[in-house]
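Note that one protein chain of the assembly has been removed; the remaining protein chains are unaltered in position.
Letters A, B and C mark the chains as written, and numbering starts fresh at 1 in each.
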Amino acid sequence: MSIQEQYRSRAKELLREGTVKMVIGYGAGTTPLRRRPIFITSPDDADRLVLDAACRTNLAGYLLREGLLADQKSVAVFLTPDGVRTINILAAESQLATEQVIVLGFQIDGENARQLEGTRVADFSGIIAERKKKRKEQPSHEVARKLEQMTSVERFSFWEGEFSRCIKCYACRAACPMCWCRRCVVDNNQPQWVNTSSHTLGNLEWNLVRAFHLAGRCVECGNCSEACPVNIPLHLLNRRMTEEVLTAFDYYPGADEHQEPVLASFRKDDPETFIL
Amino acid sequence: MTKILYANDLTACFSLWRKEGMRVLGPVSKAKTSGFGEVQDAHELDLNLVLTARTLKELFFPRTEPMFSYSIGKQKIETGEFLPSENACIIFGARPCDAAGMAIDDELFNWDYRDEYWFRRRDRSVIITIACKESDDFCMCTSLGLAPDSAKGSDVLLRPLASGNGWRVEELTPKGGKALQPIASLLKEGSEAAAPTAEVPLLFDLEACTTWLADPENFESHFWKEISERCIGCGTCTYLCPTCHCFDIQDEGDTYEGIRRKNWDSCSFQLFTMHTSGHNPRATQSARWRQRIMHKFNYFSDKFSVNSCTGCGRCTRECPVDMGVRETLQAISTLQK
Amino acid sequence: MAKIGVFVCHCGENIAAKVDCTKLVAAMESHPGVAIAHEYKYFCSEPGQESIKKAVTGHGLTGVIVAACSPRMHEATFRTACAEAGLNPYLCEIANIREQCSWVHSDGEQATRKAIEITRSLVEKVKRNNELQPIEVPVTRRALVIGGGIAGIQAALDIANAGGDVVLVEREASLGGHMAQLSETFPTLDCSQCIMTPRMVEAARHPKIRLLTYSEIEKVEGFIGNFNVTVRQKARYVDMNLCTGCGECIIKCPAKKISGEFDCGLANRTAIYTPFAQAVPNKPVIDSGHCIYFKNGKCKACQRVCPTGAINFDMEDELVELEIGAIVVATGFQVQNTALYGEYGYGRYPDVLTGLQFERLASASGPTGGKIQRPSDGKEPETIVFIQCAGSRDPSKGIPYCSKICCMYTAKHAMLYHHKNHDGNSRIFYMDIRAAGKGYDEFTRRAIEEDGAGYVRGRVSKLWQENGKLMVRGADTLLGRPVEVAADMVVLATAMVPQSDSKELGKTLGIGYDEYGFFNEAHLKLRPVETATAGIFLAGACQSPKDIPDSVAQASACASKVLALFSREKLEREPVIAQNNEATCSGCWGCVLACPYNAIEKKDLTDRAGNLIRRVASVNAGLCQGCGTCVTFCRSNSIDLAGFTEKQIFAEVMGL
């Protein structure tokens, strides 16, 4: 049985038994190469589920849809290990209870989707611990490395060019499972800390603030860069933040559901080489 | 016999226009995205694109635009204007769907008052459109009553030659004719055949859709929630739409001085209709998606007798979750059957 | 519409000599929202303040800026003046153009320009200031004293004698703490128990003191003046009301070979026991860990002999809820775990003792009746080696600090030994002799000069047993040669360390502690008995190593702080506190984690039917100290800080 078939029958079973009220997964898209998020509530519809290497979107954010989890019933979601980390962070930040989440875990290896064992987020702690180790050893992104070698003037120009394209559609925010604020800071106009205009200054402010707000919370799922209609390499900013919290505080976002937010906690011996 | 512009002459053509004080803009690809930008040389253009990612409307309705500056003194308030210049501008290589969008928005911007920012730019610009010989999976102009060679909104229409060497030139407006004068020497008489235009399949029955939408019974239909369940509420579809025109007025600055700006806004945003009280009449994303569809295919056409969609397909093409006008209208036509 | 008054003070020549005050006034006069701008020689003077008050009422000012010295100097003065004129004091801000402008810049023109910018930015801030009302909180006039050693007893008695109610909580079965274990005390050599016991009795009998022994702090909630404390009274299995303290049960108890804590393991006790003869309350407790009945369900010998039927094996822990206004923490110290010093043979050789064990040997009420005898064979030692700094001042053992009391008690030990054994030899290995204190240096000199204590400056490197002797090898650094002493007994001046669970108590109380577990004072020099948490005070060795006089002094200081608090009807606090916007709060609890004061609570938002909608953060105004850490954490800008709101700071920066 193909992995897709296995997961379809698992989804069917979960729905039929009433274990979950909904399965959030992937379905066929407008074109053969596209996948789209779908929401299955009846076992008969489970055959619409698709699972293959084209399933890239992190679906975790859909769990926060207003009212979805309010009835205490469970929902099953197709999640990669990074998706599971997302759930951990959302739980750590009290946005959902992990008891309500059934994980349909998978991983994309090249051209194939591979099944991951486990039902609850806690079942994936081993895989996540492994990923932390790998992340530590992983070299910076190629573009990031190039950037680090530039002078600050060149780096500023690079980002000025990238941010100048931003149209402030906030697709990055809408696509990000971590952007669940009831009111985004940019939507607070008393005072208006972040300029809402999409001139380069306003765009720079917006993108810096977003990256900062994601420090220690980003699982590097790539939803933001994928969503950006003008292809700003937002992931570079978020990856840099992840590398910073990893090296400075040995902090891997989403390690478990009890992890304290990196910026709401501290150690007395945190590094401070840059402080005069 | 008709006039032909050969691709080889394009750069020369551009310098002739520039000599007349006209700027030349056209489709360019830069940093993994594409849009309209100023060019000096024909090689800078990316004419192979089916459609630029960003639309023509940005040239007339920029995403952020200063309207006036102000400075508040103790005794008086001073203001300064930011009206766009009237320097002429050639837009070379627009697509018919984008050009049609500008004509549709002309109605809007000249409705209860004449929007100087829009019309100064419209009046100074000449849109030279190239008919499409190729389309992609998302194109749907035909379903909206347009075609890959529609003339709507264009001043000049170019039809690609079958040889690929140039274009047959069709002058559509006096403004277009005037723009062709400086390059008259480069327009050769000829009878070379044009390449066939792209075949864009009909995807839905527009009339059936508008009828369904016009029925008040359907306003509260379950359909809206189902069709938009995955919508994440970003502004991509609206910001990349050639006709979406909503904007917000923002004062930017400090206590003494600042600039009043006109910024794009989107009905997809929760904040778009949020009241100061905290009440939001369009509280759900499905209500916001319904608004977008209703506005395009019901309210707008009620007022201006034209739907505010040209079938460019960008809403689907660029949607992070694979939604768009296409899926919704297709689904509505199915409901009707 | 804002009507701001700007008052530019010359401060004599202090400001006016550098800053062109007339120019500053002119600049402010033309600034939007400024109704008037005046200059004057000394605005802090009586006529200066009067002129501000007159302007406030005369012009109906909505805000006041005094451009003068540092707000740390006269903010209170000018705010009071504004309040007297009917303007909410928090609508007054100070532009610091003296300490941070005229005094530090040489160029008058530049200083003037800077003064204008400073003042302007504060005008922008004050336009957005809100009227704030001081927060009033009632005061419960009952103090909780944690720890029944000398510090806790002293604090409790001082408070009670002044009329305050006290709850004195001691976790052992008796009051007394470490001081009750000591033999004699330096530098006067009076008997510790002789001076301690009357205090213990006084505390126990005091009508204003409620004594809870064998009890521990379970939970602390609330804030200054209004703490809610839960105390766990551990089951004693002896009914305190019925027990007469006759001691029959102790005599009959068959479990007799339990190492006694009070005698530091030098003597045994029974399973039902009083910690020591003079215990207060002098009523026994059953150690359920060693009691034969609790172990195998049979015995009850004590119950059978008890004439009043006071023994109750079914007793359970009780939780006592207390309303408390102030807390004195006096939990003391413990002696460092000697296992750290394997090289000194503690635990391996029975005649290697800690200082505290030596106290028990020397004590008239101790296991030997005050005779200095070797635990191994009961012989009187002919030579004793004392090793100072056995733990203290040794970063490699994790204790870089000085335990402060060891120099003195070692001198005392040597003295006591020589007094009891005139032919004895003492050798004291020391690093320095630290004898600062009234009569202290005289005391150590006396030990050396009159009693013949033999001081050797140097460290001990090795200790081993040979032919029934404890061989001690060390260095005499003054003579520059190694020394080897054959001793009969070795006494280690072990370090004073915090109670092993002090960090947990610190967390329960919400007070800070250092890396060792000593509690942090609010300011080492200026607020040594207060903690950073208002209403919680520190006495004795729980804050740092201390001797008896220091502990008692600090305890009395605590009492005066508590009494000062109790002398007030209500407490007024600066209203600079955080406030949360419940409409935008998403309940992520980052603020809850970040708050140093546990001042942010989780609040249920419910609909009219009482159904939970969601949970949001809610600031407890009594606990919040106004640091604003939560504000910066809050990504959605939901939480804000009165007096330093986002709007105010934004305007201040944009006004620069």
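Convention: a residue touches a chain if its C-beta (ideal position, glycine included) is under 8 Å from a C-beta of that chain, and two chains touch if they have at least 3 such contacts.
In this text, contacts and distances are computed from a predicted model.
Peer 1: For the chain omitted from this view, which of "(2Fe-2S)-binding protein", "ABC transporter permease", "Membrane bound protein complex subunit mbxF" or "Hydrogenase iron-sulfur subunit" is its UniProt protein name?
Peer 2: Missing chain, per its UniProt entry: "Hydrogenase iron-sulfur subunit".
Peer 1: Sort by label and list the shown chains the missing chain touches.
Peer 2: A, B, C
Peer 1: Among B:Ile259, B:Ile293 or B:Cys315, choose the residue that contacts the chain missing from this document, as touch is defined above.
Peer 2: Candidates B:Ile259, B:Ile293 or B:Cys315; residue touching the omitted chain: B:Ile259.
Peer 1: Looking beyond the chains shown, say which of C:Ala26, C:Val104, C:Leu479 or C:Ala564 touches the absent one.
Peer 2: Going through C:Ala26, C:Val104, C:Leu479 or C:Ala564 one by one, C:Val104 is the residue touching the chain not shown.
Peer 1: Looking beyond the chains shown, say which of A:Ile40, A:Val75 or A:Ala211 touches the absent one.
Peer 2: Within the whole complex, the residue contacting the unshown chain is A:Ala211.
Peer 1: Tell me which stretches of subunit B touch the chain missing from the display.
Peer 2: 25, 36, 58-59, 62, 64-66, 69, 82-85, 121, 252, 254, 259
Peer 1: Please identify, in ascending order, the residues of subunit A that touch the omitted chain?
Peer 2: 144, 147-148, 150, 152-160, 185, 193-195, 197, 199-202, 204-205, 208-209, 211-212, 215-216, 236-237, 240-241, 244-245, 248-249, 262-268, 270-272, 274-276
Peer 1: For subunit C, enumerate the residues touching the unshown chain of the complex.
Peer 2: 70-72, 96, 98-101, 103-107, 110-111, 113-114, 117-118, 121, 512, 520, 532, 576, 594, 596-597, 625-629, 631-633, 641, 643-644, 649-650, 652-654, 656
As a convention for this text, only the chains that are shown with their structure count from here on.
Peer 1: Examine which chains touch each other and state the graph shape they make (line, ring, star, complete, other).
Peer 2: Contact pattern: complete, every chain touching every other.
Peer 1: So which chain ends up closest to the centre of the protein, judged by Cα positions averaged per chain?
Peer 2: Answer for the innermost chain: A.
Peer 1: How many angstrom lie between the centres of subunit A and subunit C, each centre taken as the mean Cα position?
Peer 2: Taking the mean C-alpha position of each chain, the two centres sit 45 Å apart.
Peer 1: Please compute the C-alpha centroid of subunit A, do the same for subunit B, then give the distance between them in whole Å.
Peer 2: Going by mean C-alpha positions, subunit A sits 32 Å from subunit B.
Peer 1: For subunit B, give me the residues that contact two or more of the other chains.
Peer 2: Where subunit B is concerned, no single residue meets two or more other chains.
Peer 1: Give me the residues of subunit A that touch two or more other chains.
Peer 2: Expected reply: 192.
Peer 1: Subunit B touches which residues of subunit A in the complex?
Peer 2: Going by the criterion above, the answer is residues 29-31, 34-39, 57, 61-62, 66, 161-162, 165, 167-171, 173-175, 187, 192, 195-199, 202, 223, 226-227, 229-231.
Peer 1: Could you please specify the touching residues of subunit A with respect to subunit C in the complex?
Peer 2: Touching subunit C from subunit A are residues 93-95, 180-185, 188, 190-193, 213, 260-261, 263-265, 268.
Peer 1: In the complex, go through subunit B and note every residue touching subunit C.
Peer 2: Touching subunit C: residues 72-74, 254-256, 278 of subunit B.
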